[in-house]
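These notes are about the structure you will find just below.
As you look at this complex, bear in mind that one protein chain is not there, while each of the others sits in place.
Chains here go by letter, A and B, matching the order in which they are written, and residues are numbered from 1 within each.
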Amino acid sequence: MKTDTVSGNRGLDLEEPLLFELGRKGRTGVDMPDAPKVASRLGGLEREGEIGLAGVSEPEVIRHFVRMSRNNYSIDANLYPLGSCTMKHNPRLNEKMARLPGFGDVHPLQPESTVQGALELINTLGHWLKTITGMPAVAMPPAAGAHGELCGMMAIRAAHEAKGDTKRTRVLIPESAHGTNPATAAQCGFTVDPIPGNERGRIDLAAVKAKLGADVAGIMLTNPNTLGLFENEVIEVAQAIHSVGGYFYADGANFNAIVGKAKPGDMGVDAIHINLHKTFSTPHGGGGPGSGPVAFSAALAPYAPLPMVVERQGRFHLIEHRGDKGEPGEKSFGRMRTFNGQMGMFVRALAYMMSHGADGLRQVAEDAVLSANYIMASCKDDMTSPFPGPCMHEALFDDRFLEGTGVTTLDFAKAMIDEGYHPMTVYFPLVVHGAMLTEPTETESKESVDRFIHVLKSLAKKAKSGDAQFFKDAPRYAPRRRVDETAAARNPVLRWTPPAPKAQAAE
Amino acid sequence: MRYLPLGPDDRAKMLGVIGAKSVDELFKDIPQKARITGLLDLPMHAGELQVERTLGAMAAKNRAAGAGPSFLGAGSYRHHIPSAVDHLIQRSEFLTSYTPYQPEVAQGTLQFLFEFQTAVAMLSGMEVANASMYEGGSSCAEAVLMAGRVTGRSKAVLSGALHPHYRDTVRTFCQFSPVTVEHGDPVIDGVEDLAGKLGPDVACVVVQTPDFFGNLHDYTKLGAACRAAGALLIVVVTEVVSLGALKSPGQMGADIFAGEGQSLGVGLNFGGPYVGLFATKKQYLRQMPGRLCGETTDADGRRAYVLTLSTREQHIRREKATSNICTNSGLCALAFGIHVSLLGEEGIRRLAALNHAAAVQLADALGAIKGVKVRNKTFFNEFTVELPGSATDVVEKMVGQGVLAGVPVQRLYRDRPDLANLLLVAASETNTDADRTAYVAGLKKVLA
Partner (left out) sequence: MAERRFTKDHEWIELNGAVATVGITNYAQEQLGDVVFVDLPAAGKKITKGGEAAVVESVKAASEVYAPVSGEVVESNAELAKNPALVNSAAESGGWFVKIKVADPKEVSALMDAAAYKKFVDGLH
């Protein structure tokens, strides 16, 4: 192991062992009274042996997690250009609202009379989402985008089966799609039929038409697509799929580009999930939690999952079971999680939406798209894009500008880390060689975007100057140098295990 | 607008570089028919104060569980969360970071995930845990699908004492898969013959302890029967604090543990976000859903962490992935991990003991009321009482007494009027002697 200091620390960068290595018997970070003596009802099922958890005091816990946190990049610290992820500013008002006891400290199964405000909030957010998407219904339970996809595709399958149409087994999915699309289709029992893109980076409409048939359940299309481009023939795609009785699922991961500017409902979409953790700023938290409500067309609305909120004469009700005939939920495909949905995310998203309003939301899309195009245009002499602009909220580069330099997309990304930037999404979409998908979002100032552009252009020039080793050695200034992913996968170590007791050594 | 730094001058300059006359030119690919002319029919932007007023008014219409005595459980439990938890999860570096795809600048997230996996594995007594699922119900459904892949068999047998939301979620996830789901009638007193349902087509048996009605089980024998029959035993735990007192799923021979971690660090949140726990034996590692964090070294030989075994996941394996899950419940896993860290071995045992004692005292007090019968022989911090009338009515009347008295069983078994008088009651370290006294006095009053 190579370290420059005695301690392994580097100034403010403090090395931190695993919590389990810090633990000492008898220490704790929580004081609690002794339990009153009672006659046990555990029925002799008491746990035997130690669990193995570490004993650590509160100051040690605080230091442990604070030191660890300092090894993370965050949107609060700098621009976070991960394409497809929409890393925008996370307003703290949203955090404050979600922590109001009237939202955060409410049990999901309290009597309806005691949760009218919570149901009102869900209903209000649903209204905003329906208005924004131009769709008549919305399902709130999905916990994330992929869960939303499952929700939409299950509704599609349920709708076909309700008509006795059980032969629809095939789903059309562009080759450029997020991996969640084919994975979701497979989880719903469909086979995936990939559709190629055309030379403009859009779905090949002729290929879609050629694949149509009575066994097609639907299509899953991301719009704007994963190449950062709007599918300008979206209405024709919708018409084609509808002409054979199929449904149109839209992956709304890139909704930030069109919020307030265009409505999926006017594009012939039957279902679209909205990632509240992307477009509506709920924090990503190192990988979740998310929230993925699904807006439905009238055709699919009856099959939406449970539970659902309805309003009757100013009172809000939670429909938790497949209802009686004619009641909402009668044809629901069922329940896809425990309880009512990602309430904490709902509060944050509604706070964000209300803060922006109709005028602000439109500005969000405009500024996000403007910034991406600005990056693409500014870098055009130094980097290469597989498709000409205008792009939507993501600028896509390929690795042709690195050809012959010995520098790969990965090397370029790691060099960005040394410059203080989290890399853009790399090697996705898979259909573009050495892809670099760059999404600045609307919450960056022009000066911030200019600094970022300057780094991109300078690194591109440096790569072409022939100094490949500079890139191979990056990152130098991150908390860790390049990590050995091969070793991690060949010999998986997925948890801490106590060291084997040392043999008695003579002191 | 406070979240949008660009101004008219910036926009004009940027358009100049792009070579576009207007922003709308950048949107020209959107068909005219789908474009919004003007503004959406929604309110205009609002300042913090206005938003706080509106949302604050909505929040004020709810009875916060902690505003008075509360005894609700049924898969979601109110516990005291140490102050340090919320402080730490709100650190920018945790709150506003993405999935750790660039490990060199995400060691903070990766290390806490590694610690989370370790803590979940220890508590459940299993060999390996993943970096979290959405929540308990979908975690359980993923366990059933995984059992289908591992065994190549097509039937899942669900205990009648499994939480009905978990049962329904399993049914939903499996309805278009090769796995068929069989589940029994509600088992209120904890006795059912699941081993008798084993057969050559059974992929897994799904059980819960403490079960939905609060009864405790030792599934060691069932686990042995499953192994003999080539099926997997899936053990669900919805109240993770119970693992501080009870024999773990791993100690019973579970093949998969699926649970809800909400009790530690996360809070009630009206049902979400929560944190799904998922653990299994090492031999089934490659059939696991979800992200895994592993230990390795960096180019300087320093210990480092990285997401690993990703070839199971959707972004690489696409339609052949073990699950479609992408986003999980990272920040809730962090909250869970911090709470567990603060508790430690001694704390979790103390917490579990306090919960059990609070429930025993409450059960004894309620059972002493005329017409009220505690149905459980065993329980941890939740039990089922039989009331002389409709539990739904009693709960509603108890709201008038300022007490959230529990969850009527029929809320989750709508089609079972014969269960109308059953009430699930949970107690925890947050309930005081005064809470219990208020419950008893209130219940006597509404039953009178």
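One rule holds for everything that comes next: a contact is a pair of C-beta atoms (placed from the backbone, for glycine too) under 8 Å apart; a residue touches a chain by one contact, two chains touch by 3 or more.
Keep in mind that what you see is a predicted model, and the values were worked out from it rather than measured.
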_Checking the contacts here: which visible chains does the omitted one touch?_
A, B
*Out of B:180, B:310 or B:392, which is the one that touches the chain we can't see?*
B:310
*Which of A:14, A:62, A:319 or A:489 sits in contact with the chain that's absent?*
A:489
*Extract the touching residues of subunit B with respect to the undisplayed chain.*
286, 310-311, 316-317, 320
*Please give every residue of subunit A in contact with the chain that is not shown.*
427, 485-486, 489-490
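The rule is short, and it goes like this: only the chains that are shown with their structure count from here on.
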*Just curious, how far off is subunit B from subunit A if you go by their C-alpha centres, in Å?*
19
